[in-house]
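With one protein chain held back, the other chains of the complex are shown just where they sit.
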Amino acid sequence: MLHLNDVHVTFNPGTATEVRALRGIDLQVSSGDFVTVIGSNGAGKSTLLSAIVGTARPDRGTIRLGDRDVTAWNACRRASEVGRVFQDPRLGTCGSLSIEENLALAARRGKRRSFSAALSGSRQRASFSEKLAPLGLGLEARLSTPIGLLSGGQRQAVSLLMATLLPMKILVLDEHTAALDPAVAARVLQLSKEIAENDGLTVLMVTHSMGDALAFGSRTIMMDRGIVALDLSSEDRSKLDVPALLALFGKAVGRTVDSDQMLLSR
Amino acid sequence: MRILRAIFAATLLAASATAASSQDKPKIGLTYIVEHPAIDAVRDGILEGLAKAGYKDGETASIVIRSAQGNMATQAQIANEFSGLDLDLAIAISTPSAQALKNALKDEPLLFAAVTDPVGAGLIASMAQPGGNVTGTSDRQSFEPTLQLIRKMLPEAKRIGVIFNPGEANSVSQVEALKAAVVPYGMEVVDGPAAQSTLVGDAARSLVGRVDAILLPTDSTVVSVVESIVTVGKKARLPVFASDTGSAERGALAALGFNYFDMGKMTAEMAVKILKGENPDAIPAAVPAGQDIYLNLPSAKAMGVDIPHDLRSAAKKVIE
Partner (left out) sequence: MSLFAFAGALETGFLFSLVALGVYLSFRVLAFPDLTVDGSFPLGAAVAVAAIVKGVDPFVATAGAAAAGAFAGSVTAFLSVRLRIMNLLAGILTMVALFSINLRIMGRPNLPLQGNDSVFDRFGRLGDFGLWNNVILLGLVAVGAKLLVDWFLRTEIGLALRASGENPAMAEAQGVNNSAMVYLGIAISNALVALAGALFAQAQGVADVSMGVGTIVTGLAALIIGEALFRRKTVFLGTLGCIAGGLAYRLFVAATLSLGFIQAQDLNLVTAVIVAAAVVMSQSQRLGIAKGLLSRLFSPRIGDRANAASE
């Protein structure tokens, strides 16, 4: 489904502040895979996501989604194929718009927008309620509430729903629980898992928590300094706990890494 | 990029070099703050007066003409340019132009035209004895003739509304002069200030019901949108009088104004004297003697005023 071929991303090339964020990423993600991505500070996790989503243009290499070469596509165009949930709950939804307006916006992702009314009536509202009910947050009764009044966790849940409203090739979760408190984070993670399973989605989830990385999904990759250092299938992972994972990682990159470093990484 | 810069510099150099023309013909510099019907008329009067006296650009004299395009910074630049040109005479139409030139030219002869208050503007010591290298013509109005006109047409009028831009010094001094002038007529002045042209209509409307007539001084903010006042005057049957003849053509029922072309010719006469060697100090600053009466009959009808026949025949121009 997702094929990254020798992708390099460099910021400020040729200047004193040049940063080679991705230094040759080769990554294949099959349809239906749920991949967790973890790595130390500056490893390039967010740049990897930016490259997939379209906000960072690779200076070398290709990116394919399905059978389309999307390397030259900008973020707006890629939105038709990529669903995205941001880390900041306030970024994933529009605070002044109501829940149904946000959902209506998401319902036209990748499609041509016209002058017909965005909120098209009871049929649409019923469909939104249907989608909101399983979240278990009672949001289906508050469709016209401005989203800015909801808590971070609720907004993130709606973001998740918005990202998965329409079919897409890949869902990108960018540390989407990092800004939530633990109980809410757990709930949102659970939701993510359920939605991914129900819809058979291909998911790439960046997380700062090694525990979550091992517990969720079917595959884990660890990044270090712009390359993929470790790629663990679910079989490999099932035998590991966090310390073992760290040891494995240290061996792969040739230096010791402790969990604090990982935790503080972005 | 470097070549472009070199070409640019060369062009600048060439342009400034051509400004220094031949030495034997008298060199006159003429500048004004902006293109404007009154100012244009003064300029044309000056040029014609000079030509008639034998000073024609290109043939018997060299006359450099510069408009500041309404921009004070440009006017200052022009003043600097003139100070470097070694002129025999510099002429400035309007107060800001005259002030800019006086600043830049120090001791060279300077003639101003259409400056309402030359003493107040710091150009001369007094009208009779200018005292220095500056003299010229002024369009300072005496409101006497206008008030007589109003009294003749509206015998009962007591309150006169004045619309003006309080940010324009010339206008403020005109309004003050008017307030003194109305006293013997048993009239009083009601202020209708408008700081920008979009407020002029509002000012006119605010005077409806509070005054018997509106009188407009020569104020560029107000004159630029005089139609907005005329519209109100016609709707409310409130007579509108102006101090520049152009406004009568645009709808004011009557205007008593200077003939700016004649003022230009008067200025040219002074110019000729200076070019022939007289000291500006010896030429008193002057205001043209007469004013022209313009009448607009359709407006008069709409504003409910009957214009007596003797006035019609005394008028320079009657607009039907």
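The letters A and B name the chains in turn, as written, and every chain counts its residues from 1.
The rule we apply is simple: contacts are C-beta pairs under 8 Å (C-beta built on N, C-alpha and C of every residue); 3 or more make two chains touch, one makes a residue touch a chain.
Only a predicted model underlies this, so the values are computations on that prediction, with no experimental measurement involved.
*Asks:* Touched by the hidden chain, which of the shown chains?
*Replies:* Displayed chains contacted by the hidden chain, ordered by label: A, B.
*Asks:* If the hidden chain were put back, which of B:D212, B:E227 or B:D292 would touch it?
*Replies:* B:E227
*Asks:* If the hidden chain were put back, which of B:A203, B:A252 or B:A271 would touch it?
*Replies:* Counting the whole complex, the residue in contact with the absent chain is B:A203.
*Asks:* For the full complex, which residue in A:N12, A:S116 or A:S238 touches the chain that was left out?
*Replies:* Touches the omitted chain: A:S116.
*Asks:* Specify the residue from the set A:A104, A:L135, A:I170 or A:I221 that touches the hidden chain.
*Replies:* Considering all chains, including the one not shown, the answer is A:A104.
*Asks:* Tell me, which residues in chain B touch the chain that this view leaves out?
*Replies:* For chain B, the residues touching the absent chain are 34-36, 166-167, 190-203, 205-206, 208-210, 221, 224-228, 230-232, 235-236, 250-251.
*Asks:* Touching the hidden chain in the full complex, which residues of chain A are there? Just list them.
*Replies:* 53, 55, 75-77, 79-80, 84, 86, 91-97, 101, 104-106, 108-111, 113-119, 146, 162-163
Throughout what follows, only the chains that are shown with their structure count from here on.
*Asks:* Which whole number of Å gives the spacing of the CA centres of chain A and chain B?
*Replies:* Inter-chain centre distance comes to 72 Å.
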